[in-house]
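One chain of protein is taken out of this complex; the other chains stay put.
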Amino acid sequence: MTLKLGVIGTGAIGQEHIRRCSKVLQGATVVAVSDINVDGARETLRRLDLQAEVYADGFEVINSPDVDAVLVTSWDPTHEAFTLAAVAAGKPVFCEKPLALSAEGCRRIVDAEIEHGKRLVQVGFMRPYDAGYRALKKVIVDGEIGEPLMLHCAHRNPTVPESYTTDMAITSTLIHELDVLRWLTDDDFKSVQVVYPRVTSKTHARLKDPQIVLFETQKGVRIDVEVFVNCAYGYDIQCEVVGENGIARLPEPSSVQLRKDARLSTSILTDWKDRFIDAYDVELQAFINDVHAGQLTGPSAWDGFAASVAADACLKAQNSGIIETVEMPPRPEFYNR
Amino acid sequence: MTLKLGVIGTGAIGQEHIRRCSKVLQGATVVAVSDINVDGARETLRRLDLQAEVYADGFEVINSPDVDAVLVTSWDPTHEAFTLAAVAAGKPVFCEKPLALSAEGCRRIVDAEIEHGKRLVQVGFMRPYDAGYRALKKVIVDGEIGEPLMLHCAHRNPTVPESYTTDMAITSTLIHELDVLRWLTDDDFKSVQVVYPRVTSKTHARLKDPQIVLFETQKGVRIDVEVFVNCAYGYDIQCEVVGENGIARLPEPSSVQLRKDARLSTSILTDWKDRFIDAYDVELQAFINDVHAGQLTGPSAWDGFAASVAADACLKAQNSGIIETVEMPPRPEFYNR
Amino acid sequence: MTLKLGVIGTGAIGQEHIRRCSKVLQGATVVAVSDINVDGARETLRRLDLQAEVYADGFEVINSPDVDAVLVTSWDPTHEAFTLAAVAAGKPVFCEKPLALSAEGCRRIVDAEIEHGKRLVQVGFMRPYDAGYRALKKVIVDGEIGEPLMLHCAHRNPTVPESYTTDMAITSTLIHELDVLRWLTDDDFKSVQVVYPRVTSKTHARLKDPQIVLFETQKGVRIDVEVFVNCAYGYDIQCEVVGENGIARLPEPSSVQLRKDARLSTSILTDWKDRFIDAYDVELQAFINDVHAGQLTGPSAWDGFAASVAADACLKAQNSGIIETVEMPPRPEFYNR
Partner (left out) sequence: MTLKLGVIGTGAIGQEHIRRCSKVLQGATVVAVSDINVDGARETLRRLDLQAEVYADGFEVINSPDVDAVLVTSWDPTHEAFTLAAVAAGKPVFCEKPLALSAEGCRRIVDAEIEHGKRLVQVGFMRPYDAGYRALKKVIVDGEIGEPLMLHCAHRNPTVPESYTTDMAITSTLIHELDVLRWLTDDDFKSVQVVYPRVTSKTHARLKDPQIVLFETQKGVRIDVEVFVNCAYGYDIQCEVVGENGIARLPEPSSVQLRKDARLSTSILTDWKDRFIDAYDVELQAFINDVHAGQLTGPSAWDGFAASVAADACLKAQNSGIIETVEMPPRPEFYNR
């Protein structure tokens, strides 16, 4: 039985997901799409040689009797309303990050989902589906390094556009660590502090770059994340977990080893799209499979809420310069893993 | 439009390919299967929850009007006949290695295919579909290391069963290098020599282990392949290409880096099935896509023939101890890439 | 012309330096030694088969007309007085760390040396003489990574004795980073903060382990140093310098690469004495050569003072939990490099 998907928003990521669900993954088909630019939506279908109903309005997609489940890949400010509508319709919904523009918005989705009585929402955090992170988590869970005590992380981009500002280091970049680190350590953030190193000459006035974000978790683990979005040399995601008995480090992406020009080297990626490309496939296949199986297991509305709460505390810490508490309410029984 | 596949042989690899085509890949469905053990074939379908016609005879699969293309995953001695029948029926056929039991058998398939006038046969050599080998080939083709002059390779298994004998180092193990090295270097073997190092204490009387196989290619490239099937430490495939300007080495499989017990380490695989698991998916998806596109591009009957001719020369060299010529006829225009 | 050395203190490090200067290095000879345990001093000479005058009192060593230069390797509380006496005698003096028990004590030596009018004091910080740190500094100075913005460091010991307490993470362990990081970056500490991760189960009540020490330098560089003295897995010194154009990392000690037991690994040292063994030779040879050349260039009394000031701020930060200023007066012209 094929899962009939409706996709709301046919921008870049929407197009990618439509292609993925139609041409790569198993068990689903795209039967309806919408976009505020209806011609763009049609063009996407035409280019991919797909048959699907085109709607001008996302809510029509959600409510179409043909649609079993919904992908929300629209403009960020619309995520909350579409996700809430899908929950109201009792349809599984995969919503790209951010789940909502505010923690309060995320909380409304959490509340609606709990009221519905069953998980319907998966947030588009793909790193837990990355083979490297999964291998790293396995090492931790298998007890190979003992209890984690510290994590040293880095999120580096070669460059960012002029429109990228200091706060986006949190909301656009660190947001991935805010989710994956909770998943990796099975822990929650307790407090956060942001410090600003000497700025690189490659940035501009509205972007302090790099930044270092320092967390303490509920279990007392200390996490430092270097966010450096004009690092020049590549797109490089680092994560090192220091445990009681040893240290485990996220795998480097596989690369041919070269001996050339007096250097022994492997390549570093430069485009973020290459780094987690496989993880997107795995993530959506998992969503499709989980819907078929009747039980979502991926990043939940609660995870989206938690990332949002943490991001708010980070933004506060960016401005205050002091240690800010991450005001995270206790996890509802509903979301216990 | 979905490609309707008939699968001949539902042993281990047959089951894997049925699962793959039905549950993982896009664009195909298994509509017919056969096995000398008809109950086994039925059980496979049941276990995978698939609907397909079950035949006692592979030729019925080939000739079923429902079947668009054929996968031959039966007992090795039957490969040639089934592949020839598929060609006679004008149906694309993916045949697991070996294409035939002898070079002459492979040649008969080549001749039949040429007579048919269009490529119909793909041989199940999966390494050209491995991401690592593809990256290595790209480095060569891009000219990053200049013209290749030498290749240093190794094929190591942790252990083999008692039934594995000296000749199987060629026919079961080296056979993969015999294909992938031709593909990697776009070259053909000219001569071969086999030397026997001191044997490991972990082998038995009928297996000389390790062996070193030394090739010269038509272009004069020298290739040494260490075949060591009781190497104890892991399943390890190495390939280093020494070019005029530098050296490129096959990527190591990705792994968490550990600092533990006074060692800084990454893991080495121990099961061959893990090493090329992704390549099998890519290989069969490529076959499906190529059939849809009307033009096969993967390992051809000619490649199967070439591997067989090279293997024969290796076997001769194993016994003679001298340099043996690889008697390879010129490539027919039909197979020019 | 051979430099005649007097060595005050024939404990472990004193014996090592006597052996080094007598049996390994060029251009010096040990002509006088002292120790509060005179018999121990005699035994050391006997064991090394050396002729030298033995004194009960270090000041006699300093004032012996036979002695050209002095090594102070005595009990820490005596360092200041002996070093001051050597300066008063106008004799070059190599004093093991700490230069004095307090920043004030170091400052008295600085003042005495300035008053003397010429550098006479070298402090026994050996890391600037380590080939790895020198290679790292060269990369920075050559501009290969652009301006340094952040340093991520770690100082890990496999285990420490029961007598090791929280403050010793600064005074016995971090003290090496306090010197070498100033040298490496040609910069001074401005502020420091200490955070305590979840403690390892391998520590005891009087030792919080691990600790993370966070610095800001005068130039705005951010430095984090993980100090983890029960890390279990090895003695491991890490230093990564993040610059505007790239990242440079301290070389790992050279090691045979092993493929064994399904791991690809190199060894990690477990004994700190092995890590910087060569640096001790280079350090003392440099002192001898510099005395011959009439101009000391190694770690100065000012460097000893700076490390002491920084250590005091770290100790304060350990207790306060807040960001503490490193109250470093401007560098006197006398010490400009």
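A, B and C are the chain letters, set down in written order, and residue numbers restart from 1 in every chain.
Note that in this section a contact is a pair of C-beta atoms (placed from the backbone, for glycine too) under 8 Å apart; a residue touches a chain by one contact, two chains touch by 3 or more.
Here the structure is a predicted model, which is why all the values come from computation and not from measurement.
Visitor: What are the shown chains in contact with the chain that isn't displayed?
Guide: Taken over the complete structure, the missing chain's partners among displayed chains are A, B, C.
Visitor: Please pick, from C:Lys118, C:His204 or C:Lys260, the residue that touches the omitted chain in the full complex.
Guide: The missing chain is touched by C:Lys260.
Visitor: Using the document's definition of touch, tell me which of B:Gly6, B:Gly58, B:Pro128 or B:Pro210 contacts the absent chain.
Guide: From the options B:Gly6, B:Gly58, B:Pro128 or B:Pro210, the contact with the absent chain belongs to B:Pro210.
Visitor: Check the options A:Ala88, A:Ile268, A:Val282 or A:Met328 and report the residue that touches the missing chain.
Guide: A:Ile268
Visitor: Given the contact definition stated above, which residue among C:Glu115, C:Glu144 or C:Asp186 touches the chain not shown here?
Guide: Only one listed residue reaches the unshown chain, and that is C:Glu144.
Visitor: Out of B:Ala12, B:Ala56, B:Met150 or B:Ile277, which touches the unshown chain?
Guide: Looking across B:Ala12, B:Ala56, B:Met150 or B:Ile277, the contact with the absent chain belongs to B:Met150.
Visitor: Can you list where subunit A touches the absent chain?
Guide: 233-234, 236, 252, 259-270
Visitor: Which subunit B residues would touch the chain omitted from the figure, given the whole complex?
Guide: Residues 146-150, 152, 195-202, 210, 212, 214, 216, 219-222, 224, 226, 228, 231-233, 242, 244-247 of subunit B touch the chain absent from view.
Visitor: Since one chain has been left out of the picture, which residues of subunit C touch it in the full complex?
Guide: 23-26, 131-132, 135-136, 139, 144-145, 245-261, 266
Heads up, the rule we're going with is that only the chains that are shown with their structure count from here on.
Visitor: Residue numbers at the subunit B-subunit C interface: does the shared fraction exceed half, giving same, or fall under half, giving different?
Guide: Mostly same residues: over half of the interface numbers shared.
Visitor: Looking at mean CA positions, which chain is nearest the middle of everything shown?
Guide: So the chain sitting closest to the middle is A.
Visitor: Taking each chain's centre as the mean position of its Cα atoms, how many Å separate subunit A from subunit B?
Guide: 38
Visitor: Quick one: report the Å distance separating subunit A from subunit C, using the average Cα coordinate of each chain.
Guide: 45
Visitor: Centroid from C-alpha atoms only, then distance subunit B to subunit C, rounded to Å. What do you get?
Guide: 59
Visitor: Residues of subunit A touching 2+ other chains?
Guide: Where subunit A meets two or more other chains at a single residue, that happens at 245-247.
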